[in-house]
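Before anything else, here's the structure in question.
With one protein chain held back, the other chains of the complex are shown just where they sit.
Letters A and B mark the chains as written, and numbering starts fresh at 1 in each.
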Amino acid sequence: MEIRNRAFQITAMLIMVALAFTCQVHAKEYKLGLSLAITGPTSDAGNPYAKGVEDYFNFANETKILGKDTIHCSIRDDQYKTSVTKRNFEEFLDDGIVLYLNYSTGSTLGLKKDFEEEEIAVIPASFHAGNLVDSNYIFLPIASYSEQVVSLAEYIAVHNKGDKAKVAMFIHPSAFGRGPVEDAEKSIAAGLNIEIVEVVEHGKDLDSTAMLKRLMSKGVQYVICHTVQSPVAAMIKDASRLGIVAESFGQEGKITFMGAHYTGGNDLIALAGKAAENFYWTTSYNITSEKNDGTEKQLALAKMYNRDDKAANSHNYANGIMVAQVATEVIRRVKEKGLKINRENLYKELNAMNGANAYTPYTTVGPVTYSATDRAGVDMLQIYSVKDGVFRKVGQPITSEFMKKIK
Amino acid sequence: MSSNQWLATGNFFTAYKQEQRTFFTHLDRSVFSLFLALLLIWPMVFPLSNKYMLVIDSTLIAIVAVMGLNLVTGFAGLISIGHAAFVGVGAYTVAALCRVLGDSHGLVTHFWPIVILAGGLVGAVFGAVVGLPALRLKHLYLAIATLSFQMIFEWTINFMTFFNQGQTIFVGRVFWFTGKVMRREHYQFWYYVTLVVIILSGFGIRNLMKTRYGRCLIAVRDNDRAADAMGMHPGFTKVYAFALAGFMAGMAGALHAYLYRGVGFESFTLHHSISYLAMAIVGGLGTLNGSFWGPVAIQFLELQVEHFSGFAGEYLPSSMNLATALRPLTFGLVIVLFLMFEPRGIANWWRIVKSYTKKWPFRY
């Protein structure tokens, strides 16, 4: 009797397993790949980014955004090394991915030719304007670093009291840092009413007093930073103890510090503490200190997958979610049209994401617009500034005027 | 190292000429030829995916680089913590040609063997220059001098507009007799090229070690004062060791540039220098076959850790930190454990296996 019972159980289980398999045959799985720095340099940004991507794809699969079909996104750590990224990319190609998500500026530039040859659409986490040069397949999620920096410069030009504002730039010693400098200079040549007094490439300085005093003596009123958080934090701490940080925007005789996407966020406040007060930062993402529907959804997603507060409130988590959202959306659109999900169709669909077809993810302040000529996603930038230890909105989202002129 | 020390039952040589032969027995020669033939044939029989072919290619390039490092650190006993910079010098020689001539100029795409050699030569020149402090410095001080070179190299590349400030400089696709080497056969093609480079330089180094120019390296390592007393010039020998290492590293760099079809400074940082050292140690310092074992072992380890992290990541999504911590952890553990328990590296296991099979079934 017992044996028969056991046999029955086993058959039942086998049938169930078989059923499960047949069910899966109908549902398709679309493969995506993401290679990024979860360890090594910039991992403080890469870590929440990876979590954002992972969580959103899980969410998309669980809530059946693509119906029965699912997305399988392999996430690989490349430690910020281009050679490892290349290996990961080759592996993803072998797996048959339809869309590729990349991370660093260096590897995006390094693999540019491979993307062209493979004709695969790529969404990197690097917003470097140089990514778009000689390339057709790289789609920046939001406005490029150049656009961010130029927007900040425009903001200065508009809001500065008195004549020409004197500006210094504080940049990362790499391609990533230097990229926007050229575009800022071009904008000035095109009539932007500021003057770049000095461009400082930082090292691992323990003390920026000398540099800050030099800037003060040259009459600099604004410093636009384009680097990662840690050096900015060290600098503004020094500035704060020298008492030269402006208490309001453009305060006479003091310096107002400003920065692009990767200089800001909660990490900056975590590193610099009180010194971060009145730091102006621009990005295209909604941040959780300014609550709205989007940030609520972001926090809910983080809660769903048990992320800690730090990850949940990180703008890089939002960054990851947004990239995953765009990827999911473009797959959904291709599917809706009844076309096959392949590289070619996804690429076409991404290029068609504009006008009435523009897509607004809940994580950004504006819609994502791609076209054959404009492959920077969200063109709107929101300026935030630190008030009482949190980033607060400054005015409404803006777009850069001069970036259009210098193109 | 002369190879007679592991000869089965003793030294029967009656003339120096006999001792200098490459193969001692016909069996040796046929086994070796068979092995070579196998290396040449397998990619055609079992074509691998691009990823694994890329992994194998970069392992082979690491072998070329480690052969150089083994010359300077293993045979000549001079610690170099800047080997990746020499590899970088070779790669940037190719990159410089591409910057000056354009990345698909005939010289770069058609005469690539010459470019690879040129990479080696430029590497050798830099090796000799960096080796100059070895005239006066020893031990740790010398190690730090090579570390300085590494730092200066990184800074120079990173700040010079000519080198695109460390951003990728593209290298065009090369031509072979059958035409342009396209993406499909790219990795296989460079597998063969690198293999040929390894075989040639392997024989080169093996033979070098049988001449006075090779033996003087070992003499200087073992005791430079004594070597001095025997009429060698320890200073010049050290500089020459660095130049040799620079040559191998430069070739590896040029191969790297062609394989990845681009040169960016991230591939030549201090971290890579340390990896090369780890490969040399795990393989076995001061042995030729150690240069083959080390890179293979380290690369294999890295892939396994990656698989495991991927595996752990699938099942424990919140343990991302655990999965990523494994890589440095295992890398460090392997180095430390090898140094503590098998300082002579995998080459020593190879020696044990070899002598065991030779003597089998006898124990002595």
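Here, contacts are C-beta pairs under 8 Å (C-beta built on N, C-alpha and C of every residue); 3 or more make two chains touch, one makes a residue touch a chain.
As a convention for this text, contacts and distances are computed from a predicted model.
Taken from the listed names "Zinc protease", "Benzoylsuccinyl-CoA thiolase", "Response regulator" or "Amino acid/amide ABC transporter membrane protein 1, HAAT family", the protein name that UniProt assigns to the chain not shown is "Amino acid/amide ABC transporter membrane protein 1, HAAT family".
The omitted chain makes contact with just one of the residues A:Arg241, A:Lys303 or A:Lys387: A:Arg241. Contact with the omitted chain, checked across A:Ala189, A:Ala270 or A:Ala372, is made by A:Ala270. Residues 73, 77, 79, 132-133, 136-141, 143-145, 147-149, 151-152, 155, 158-159, 223, 225-226, 229, 270, 274, 277-278, 281, 285, 321-322, 324-336, 339-340, 343 are the ones on chain B that touch the missing chain. Think of the hidden chain as still there; on chain A it touches residues 38-39, 41, 43-44, 46-47, 173, 198-207, 209-211, 213-214, 217, 229-230, 233-234, 237-238, 240-243, 267, 270-274, 310.
One rule holds in what follows: only the chains that are shown with their structure count from here on.
By the touch criterion stated above, chain B contacts chain A in their complex at residues 49-51, 54-55, 58, 158-159, 164-168, 170, 183, 260-262, 264, 266-267, 306, 309-310, 313, 317-318, 320, 324-325, 327-328.
Per the touch definition, chain A reaches chain B in the complex via residues 38-39, 47, 50-51, 54, 74-77, 79-83, 86-87, 90-91, 93-94, 106, 109-110, 112-113, 117-118, 130, 173-175, 178, 305-306.
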